[in-house]
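As you look at this complex, bear in mind that one protein chain is not there, while each of the others sits in place.
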Amino acid sequence: MEMFNTKLFFSCFPRLLARLPITLVIVAVAFACGFLLALLIAAARLYRVPVLSWVAVAYTSFVRGIPILVLLFIVYVGLPLPLLLARAGLDINHWDTLVFVLIAYTMSEAAFQSEIIRSAIIAVDPRQVEAARSVGLTSWQAFRRIVAPQAVQIALPSLGNVLVSLLKDTSLAYSLGVIDVIGIITSIRIRTNRSLEAYTAAAILFLTLSFLMELLFQHLNRRMGAGKGAQGRQCWTGLMLRGRRAI
Amino acid sequence: MNGFTFDTGFFLHEIIVGTRFVPVVLLLSLAPLLAGLGLGLLVAIARVLKLPVLSQLFAVLVVVIRGIPVVLILTISYLFTNLGFGPLAATLGLNAGSSGISYTVVAVFGLSLSATAYLSEALRSALESVQAGQFEAARSVGLSPAQMFRRVIIPQALPVAIPLIGNNLISLIKGSSVASVITVVEIMGGTLLEATRSYQFLEAYLAAAVVYWALGFATERLTALAESHVAKY
Partner (left out) sequence: MLRIQGLHKAFGKHEVLKGIDLRVEKGEVLVLLGPSGSGKTTLLRCINFLERADRGSLALGGPELYLRHARKRDILAIQRRTAMVFQSFNLFKNMSALENVMEGLVTARKVPRTEAEATSRHFLDKVGLLDRCDAFPPQLSGGQQQRVGIARALALNPEVILFDEPTSALDPERVGEVLGVMRQLADEGQTMIVVTHEMAFARDIADRVIFMDDGLFVEEGRPLDVFTRPREERTRQFLKRVLLEEYTI
């Protein structure tokens, strides 16, 4: 048996790319819906709402602490709660597995993003809020005009990281039967009796996507931090090298 | 589907079942962690010192490995092993089929590769976090580069590195669940084995989740302990 069939490798790409939209949909929906849910969770904790904040802490700790694969299965098997939903008139058994996948990734995103949002808001100097109040802004205006913009700037790098992680995590969606970039490989294997080339092609696809996303976020970070006098910090390694040359 | 029941007794039993597979997960996370720290440190140092060919090569490798999802790294390693083992054994004159391989080893290999890439970044940022002034002070006091590294740089890089390493370990623990894809029986696989008879999958998955979560939580606590130990400044 040969190790690697290059012709097959290249021919995989069109088939994989055809399934890319599904992967992108999962990423986009999970990130956006997760963000909205994360705002609620962060708010519950920041405002110390009596019962909700404890639920939020438990939820965040649990979801962040378990593997995404296990979460996928828990959602798939556990979500139905058939009795309740049958009463509500919904029949889950006919739902596309994609819905379960979206719910699971949304839950995961919400947990991770809520921590990022919460710590970004806390990181804003409270004296900024004092200045805002002294100028006559209400608490809400102070949040909207002063705290939120600064928190976004603080959170952006972490949110970028989380987005790239999400992209890579979606590589597990196929285990629930979703025919995405990786899910399609099963049919390639059935037809050609080989899967290594397809998996390698998929790896390159993901690699390219995450690289592009990182570039995008680097660009965004620079745009948001530009013109505000960010100071470069000198690293000891530069001095060390310079010292060598001087000798 | 006409009812929703949760067998708490079975659930608790499954948690105990799951804990029996903790050693496997520890192997799948601690071995890559050690390998990753060792190799990652070399990579980090090479990049931080900007060594001519190595630093660029490593930079590319790190980006490539970090960009590939773990499941694909493991699957590709698995397939390569299956494809390559036969011919390789034949070349070496051994008589073997693929049945002699432990896929756990393959998983450890794949996870180590991934861990090295991530840890090299963590260690690199820890090293670079030490301010330039420290170097100047060390030189002015007469320390050699090796001494400076040992007495000044590492003690100051450590408080930055420890939380990063802790996070990486937690990721590795969660990542070990992906090894189930290449037939390694870890915690989730273990709880499922018990459940296939009675179809009580939810209890199995939740129990696996609880055990994984507990491992992560323990790691978090240990990391915090280590942090407080090192944060003398």
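When the chains are written out, they are named A and B in that same order, and each has its own residue count from 1.
The rule we apply is simple: a residue touches a chain if its C-beta (ideal position, glycine included) is under 8 Å from a C-beta of that chain, and two chains touch if they have at least 3 such contacts.
Here the structure is a predicted model, which is why all the values come from computation and not from measurement.
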Query raised in the report: When the whole complex is taken into account, which chains on show are touched by the absent chain?
Result: A
Report summary line: Only one of A:Ile22, A:Ile41, A:Ala56 or A:Ala132 touches the unshown chain, namely A:Ala132
Report summary line: Touching the unshown chain, chain A contributes residues 125, 127-128, 130-138, 141, 145-146, 149-150, 153, 227-231
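Rule of thumb we're sticking to: only the chains that are shown with their structure count from here on.
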Query raised in the report: CA centre of chain A versus CA centre of chain B: separation in Å?
Result: 20
Query raised in the report: Hey, which residues of chain A end up touching chain B in the complex?
Result: 1, 3, 61-62, 65-71, 73-74, 77-78, 80-84, 93, 168-169, 171-172, 175, 182, 195-196, 199-200, 202-203, 206-208, 210-211, 233-241, 243
**Report entry** chain B residues within the chain A interface of the complex
**Finding:** 1-4, 48-50, 63-64, 66-73, 75-76, 79-80, 83-84, 86-87, 127-128, 130-132, 134-136, 139, 145, 153, 170, 174-178, 180-181, 188, 201-202, 205-206, 208-209, 212-213, 216-217
